[in-house]
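All protein chains but one are shown in place.
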Amino acid sequence: MPATPTPSSSSIAFTVNGHRHALEVPTHALLLDVLRDRLDLKGAKRSCDMQVCGACTVLVGDAPVSACSYLAVEADGRELLTVEGLGTPDAMHPLQQAFVDHGAVQCGFCTSGMLLSAKALLDEQPRPTEADVLHHLRGNLCRCTGYRKIVDAILACAAQSGSAA
Amino acid sequence: MTPGRAFRVVGQSVRRLDAIDKVTGRARYVTDLTQPGMLHAALLRSPHAHARIRTIDVAAARAVRGVHAVVTSADLTWCDPYFGPAFRDRPILAIGVARYEGEPVAAVVAEDEGAAAEALDRIIVDYEPLSAVTTLEEALAPGASLVHTDAPLAGHFADLSTLKPVRGTNVCHQFHLERGRGAAAFAEADLALEDCYYFPRVQHYSMEPHAALAAWDEESGLTVWASTQNPYSVRVELAKMFRVPLSRIRVIVPLLGGGFGGKTYAKLEPITSALARLAGRPVRLAISAQDAFRTVRRCDARVRVRLGLRRDGRLLAAECVADFDVGAYADIGPRIVQKGTYTATGPYRIPNVVLHSRAVYTNTTPGGAFRGFGVPQLAWPFESLLDDAARRLDLDPVELRRQNLLAHGEEFEPGDTPVDGKFEESLSRAAEAIRWTQAAASDRGRGVAMMMKASIGPTVSEAIVRLHADGSATVLASTVEMGQGARTVLAQIAAEVLAISIERVSVATPDTAMTPYDQTTSSSRSTTLMGRAVQEAAEDIREQLLRIAGEIIDAPPAELVLDDGHVVARGGRVAYPALLTERFGMGGGELIGRGIVAPGRSRAPLGGSTPFWEMAVGAAEVHVDEETGAVVVDDYVSVADIGRRINPQQCEGQDEGAVMQGLGHTLLEEMVYDGGQLLNANLVDYRVPRAEDLPSRIRCLFVENGDGAGPFGAKGAGEGSLIPVSPAVGNALARLTGVRFRELPLTPERVWRALRARPKP
Partner (left out) sequence: MLRPFALYRPSTLAEASALLREHGEDATLYAGGTELLLLMKEGLVRPHVLVDVKHVAGLGEVVAADGAIRIGATVSHRTVERSAAVQAHCPLVAGVARHVANARVRAAGTVGGNLAFADPHSDLATLFLVFEARIDLRGLDGEREIPLDAFVLGPYETARRGDEILSAVRLRSWPVGAAGAYLKFGLYERPTLGVAAVLVPDAEGRRVSEARLAIGCIGPRPLRLRALERRLRGAPVEELAAGRADVASAEIDRIDAVTDLHGSADYKLEMAQVFTRRALRVAAARAAHHVIDARYPYTVVV
């Protein structure tokens, strides 16, 4: 068996939820693990680990990415948003409030990813149709809610706000 | 509580207690937890369905930097390595033989997951593959190789001390029940019909895979944070295995990212605890979603059903013979077989019944509890055949069901609870909602199905409520929050009885050191049973408050009521804090209330009477793209006879989820095996429902007659609405296409093939 190369590490700096972080990370580190284990941002979850389920969704710039399959070094110099930055109990994002109000949360494991995917959608399409929402949520699985209330929450949030926050 | 009086918080869709934590990323699950000095574990799994393990060479693995231990069964002789609720047949790590592809054979404990993975790569196992039985047919064939050759000990269920394995075969349990004259009554039927069905292997796919974190210390013993639905069941297993008193084992359950039954009974806790002991440090084991497919699944089942009816549609006789594949280890399979078969004949009056079922071992992923607990596997054939009977007798399927429904108060089975619902009302609501009596469009078909399921008995739920000095309260209950909203419901019950606002009620994290005994969070039982325990505990506090108040307020005791944090009567109004000060002579202390709900054993065939009957109706309208076989559910209605919804929005959300999960096994989901190799243990190849699979219209309705045994007339729910989905869709398809389907899922290809084979008119 060939010798494993010494893990190389990289210095990276990025902004998460408005806070700047400078870190040494192994080159092979995945963004999800860096967020969860180094920055203690546990909201993004590991579920399918293969980019299908969306539980690990975070926003890099305005794009949703699967943090489970995204090298941390790719985030260097970027602005990231996790669910913790979307809103806090004292200052909830309208999407978070809509999920709460519409009963769109059950076990909660899909919720962080759902919210960030929904945010990416509403930022681009402030008035999506239900078909748009269903298309966009193709990559976000939920096993508890059956999706009805999640879709309703997103549509209600869109209807309420003239423009997304 | 006087009937008809409006409730303050019960019946309101109050915000879930954990909603804000969950939407802000603050909710904590087991894999979010760490302990100082924590190490990471990883499991090496057998690639063979059945193999002798000749040697395991761990030298190279142990040499990997960061590895603390590499463990095989040889390192576990200091404990009793077997566990299982029915049979203790499952070893922590395979001992000399691997019985299914995916069975843990060795474990690594390391500083980080990378080192653990590298060590796994370096473990060398010498397997001698053995012949495997991987289907019911193979396992039941004469001379079939045996999955288990030794007789295992019985596990920890009293009613399963009567386990009935058939020695020398792969049958680990049998269940038999007869009513009336049994099969002899078929002779009198005007119509007898019979058919055979299969329900597939499917997996729970909880978004959170199983995980556990264990730590030992000399003072308190073993602490395990576990993604489990029944901490007390896990505790008793660990106590037996590690020979530690119950008082020195603590199981703590944070939030679960889904359970659906897949996290009942010990799964990862034994291995994690053993590794923590060997490593001398806390150990966390988090398996992948792929490995969840190799941990537990639903038992597939092959069922033959026979019905005998009179010409006018009256059901005379029914016979169900079911074989359930429980996989390589029994888990709770024997109980699933009993429970599923017990109500195989649904919510109908059938005077003559023969039921016989078997739990069969195969060399595949162990089958365990999954929402519905054996009833989906029987409702699929029974409700399908009932529709066939209707067609043969030229009777309307809804009317056929209606005329045979058990009446409110009628006996289902001697010794068991009488029927506690007006089932006809649910059937009518479903029929009306799907517009049953109006003709469907020519390209649409409608179908209906019903189901009935027993909850669990004997059973125990205990709760403590503490009223604090400021009049706020804490509920201590070991009901696990896995998304169903149980903790919120318990808070609502306590708030209602104590007449305080729900914002002032906390529900403690389930923790066997603090929250008292609860048998399990499963079986749709928590609102009813733990709810009643909480209600009793709160009522206990109410009584204490009234007693104290009686000494201050000049009014007859009967006139004292609780209202808005006060005891009130004509003569005055005293706030709870003042009452506590009165009681304790100081501004401190608390009142403690206790509730114990323990319907014990009875003559009922399953060992205890069901606390309530779960009954639901499903109605579907479908169309088919005949060129591809794709089935589309345009409209789905579920009606649950729920007694009283404590939290209406939560009930609706649960039933919507149940319907979609039912559509999963009806249209999409199937574990595909090639012999003993599971081919699709991942989400690319295993298809769970997505948002785009939502029927254009989905309605979850409820009949609330306040006739449940739970608080305020509530019954349980959450499983019922899943069960009718497959037969409702199957019946709709049969009415539309004339083709009767006997296997699931109804994938496009399966439907296309059956439509092509249809005889041309």
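Labels for the chains are A and B, by order of writing; each one numbers its residues from 1.
Basically, contacts are C-beta pairs under 8 Å (C-beta built on N, C-alpha and C of every residue); 3 or more make two chains touch, one makes a residue touch a chain.
All figures in this text were calculated on a predicted structure; none of them were measured in a lab.
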item: Per the touch definition above, residue among A:39, A:71, A:92 or A:134 touching the missing chain; value: A:71
item: Contacting the left-out chain in the complete assembly, out of B:95, B:117 or B:393; value: B:117
item: Candidates A:82, A:96 or A:117 - the one touching the absent chain; value: A:117
item: For chain A, residues in touch with the removed chain; value: 2, 4-8, 10, 26-30, 49-52, 54, 57, 60, 63-66, 69-71, 73, 117, 120-121, 136, 138-140
item: Chain B residues that touch the omitted chain in the full complex; value: 113-114, 117-118, 121, 625, 627-628, 630-632, 668, 672, 679-680, 683-685, 687, 747-749, 752-753
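In this text, only the chains that are shown with their structure count from here on.
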item: Between chain B and chain A, distance of the C-alpha-averaged centres to the nearest whole Å; value: 30
item: Complex contact set, residues of chain A against chain B; value: 4, 36, 41-50, 52-53, 55, 82-84, 86-89, 92, 96, 99-101, 103-112, 115, 133-135, 137-138, 140-151
item: Residue numbers on chain B that touch chain A, as the complex places them; value: 13, 15-16, 18-29, 31-32, 118, 204-209, 255-260, 286, 288-290, 482-485, 649-650, 652-654, 656-661, 682-684, 688-692, 694, 698
